[in-house]
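With one protein chain withheld, the remaining protein chains of the complex are depicted in position.
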Amino acid sequence: MSTQHLTCIRCPKGCQITVELEGTEVVSVTGNGCRRGDEYARKEVTNPTRTVTTVVPVEGSPVARMVSVKTAADVPKSKVLDVVRALAGVRTTAPVHIGDVVLADVCGTGVDVVATKNV
Amino acid sequence: MAETVYDALVVGAGVSGCSIAREFSRLDGRFLVLEAEDDVCSGTSKANSAIVHAGFDAQTGTLMARLNVEGTSLFPELSRELEFGFRQIGSLVVCTNEADLPALQALLERGHANGVHDLRIVGREELVRMEPNISDAAVAALWAPTAGICDPFELTDALAENAAANGVEFRFDAPVTGARRRKRDGEPALWEVTTPKGTFLSHVVVNAAGVHADELHNMVSASRISITPRRGQYELLDTTAGDHVRHTVFMLPTKMGKGVLVTPTIHGNLLVGPTAEDIPDKSGTQTTPDGLAEVRRKSALTVRDIPFRETITSFSGLRAHQPGQEFIIGEVEDAPGFVDCAGIESPGLSASPAIGRMVARIVNGILGLSPNEGFVPTRRGIPNLRDIDPEDWQRLIQEDPAYGTIVCRCCRVSEAQIRDACRRVPGARSLDGVKHRTGACMGRCQAGFCTPRIMEIISEEVASIDLAHVTKSGPGSRMVVGPDKQGLATASDEKDDSRGGERNA
Partner (left out) sequence: MPSTATIQTLERDIVVVGGGSAGLAAAISARDAGCESVLVLEREPQLGGILNQCIHNGFGLHAFKEELTGPEYAARYISQARERQIEHMLRTTVLDIADDLTVTAVSAERGVFRIRAKAVVLAMGCRECPRGALDICGTRPAGVYTAGTAQRLVNIDGLMPGREVVILGSGDIGLIMARRLTLEGAHVACVAELMPYSGGLKRNIVQCLDDFGIPLLLSHTVVNVEGTKRVEAVTIAQVDEHLKPIPGTEVRYPCDTLLLSVGLLPENELSRQAGVRINPITRGAFVDDSLMTSVPGVFACGNVLHVHDLVDYVSEESAHAGASAARYVRQLAEGAGRGASDLVPVRVAGGIRYSVPAFVSPANMDEKITLRFRVGAVYQNRYVSLYVGDRRVQHRRKQILAPGEMQELTLRREELAGIAPADEIRLLLEEE
């Protein structure tokens, strides 16, 4: 049996939630003030994910030096830094449109990194 | 190839050094200014009260008194010739205690003895009319209409630019590490001045090295001098507070010590300070909680309700204090051709035009140069858009559309002015250089919005500086450390937990 503590982010209250786990099975969720906290905690301890956003250089634009990008979907939280590292050295060329794939299947996550700005 | 031999070499590009350089440029000779920092006006001349004093403070008969009164009288004409900010707003020395009235009278009499015109003592009623926010304790004041405020940066820039336009050379990032007299067979001895930028030869060396003038002097002379950095801390308030006083308001020095002054600045801000702390460190330009508290406390003695919540910045400067409290100007007895211009503390800024003339006279007594026939006394200032007439602005934009692109919104500085500052000789090569020449970044956002754009313009204008190497104030002060993602550790790197705070013992 293991225990994890986390702060709920579903509302400004920020409940301190305690999750008890048996392996990867959630045994109990306590400290949450509402059902949304329970959902958040279960997801966060079993499969935490994040969207990663950063910028990459763009060439050939008279106004922009960088173009902003994001992972088109969440990636595992443990892969966040790897995603940014994978983008070091990646460059784009104008014109770039929102949604254009800048790096496909980043770090084997199956998720593409896409542009978030029209340059 | 024969080495270049300068007629005179000035160490220090502060207001004294640049004033001397400009006076030199009236002569037909070869002149060089060496500056330790990246730009002119980077030491004592940079952070002070920016006051042009009337001239009643210094003891009658001193060089300080004489050069102050002479220098102040030169300001109106000089500001027209060189187009720098100067306004004769007058000053008030406020007496807050009936018992101190004799001291106020004594100050008036000293002023008369020093040759200051138009001084008079005003009673409380008139004082309140002149300064509605004067303290309730104020009983009378000494009114000196010839006093003024100026922009010390613009003054120094203008002097330097005019000197350069008339042939004086400048070298920056060139701190003097050695000076010695080199004897030559059958020819007069020469001064050899060493810097990291090279060794320079000159017939005459002028020591205008501010807080470091003692170090330079003591390299060449057995008669030691000593300069103590005297720190002054200030608070600068937003232009919304700029009309809290209309004149420079001093406190009558009493046995309780010298007070702090409250003054409008040439840019329309309100300046309050300074403290006076003798410190050991010649780079000790920190502000301290005690110092700023003192500024607030003492200013309240003469002016009430100063809106300190409008403070946009605090800063401190170092005065080059000399224990004898007198300017040291003259050729050093045991070092022929080495001329001191040391201990230039208040009223050094006011005296600077006269200091330049005096040193030039002394030096030309040694060199005997003929006049520079091509000397041009005027310099065109960088246009100021703050109070400009719209039609005049329109004309500027027609000449150069970049006058229509505002970069610093708080202080209304356009792209054209910033480019102009970079193209001047000597020109801006850092953010502070742009700030001092154009007034950009001095407003309420304190460079928050315009920094990246000004960095970009500097990198476009100055061939040797790319965007990632733009500095705040010269070497060692880079604004950024490089491109994104450069410092990313590889996945296998362990997190280094040794970084973090060190608890004080």
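Read from first to last, the chains carry the letters A and B; within each, the first residue is number 1.
In the analysis below, a residue touches a chain if its C-beta (ideal position, glycine included) is under 8 Å from a C-beta of that chain, and two chains touch if they have at least 3 such contacts.
On a predicted model such as this, the values are computed, not experimentally measured, just so you know.
Colleague: Could you tell me which of B:Arg182, B:Arg297, B:Arg361 or B:Arg409 touches the chain that is not displayed?
Modeller: Considering all chains, including the one not shown, the answer is B:Arg409.
Colleague: With respect to the chain omitted from the figure, which of A:Thr3, A:Ser28, A:Thr51 or A:Thr93 is a touching residue?
Modeller: Considering all chains, including the one not shown, the answer is A:Thr51.
Colleague: Using the definition of touch stated at the top, determine which of B:Cys41, B:Leu236 or B:Leu301 touches the missing chain.
Modeller: The missing chain is touched by B:Leu236.
Colleague: Name every residue on subunit B in touch with the hidden partner chain.
Modeller: 236, 283, 285-289, 291-292, 311-315, 390-395, 397-399, 401-406, 409, 412, 415, 444-449, 451-452, 455-456, 467-468, 471-489, 495-496, 499-504
Colleague: Against the chain that's been left off, what residues of subunit A make contact? List them.
Modeller: 6-9, 11-14, 33, 50-55, 57, 63-66, 68, 70, 77, 80-81, 84, 98, 116-118
We adopt the following convention: only the chains that are shown with their structure count from here on.
Colleague: Residues of subunit A touching subunit B in their complex?
Modeller: It comes out as residues 54-55, 66, 81-82, 84-85, 87-88.
Colleague: Note which residues of subunit B are touching subunit A in the complex, please.
Modeller: Touch list, subunit B to subunit A: 484-485, 488, 490-491.
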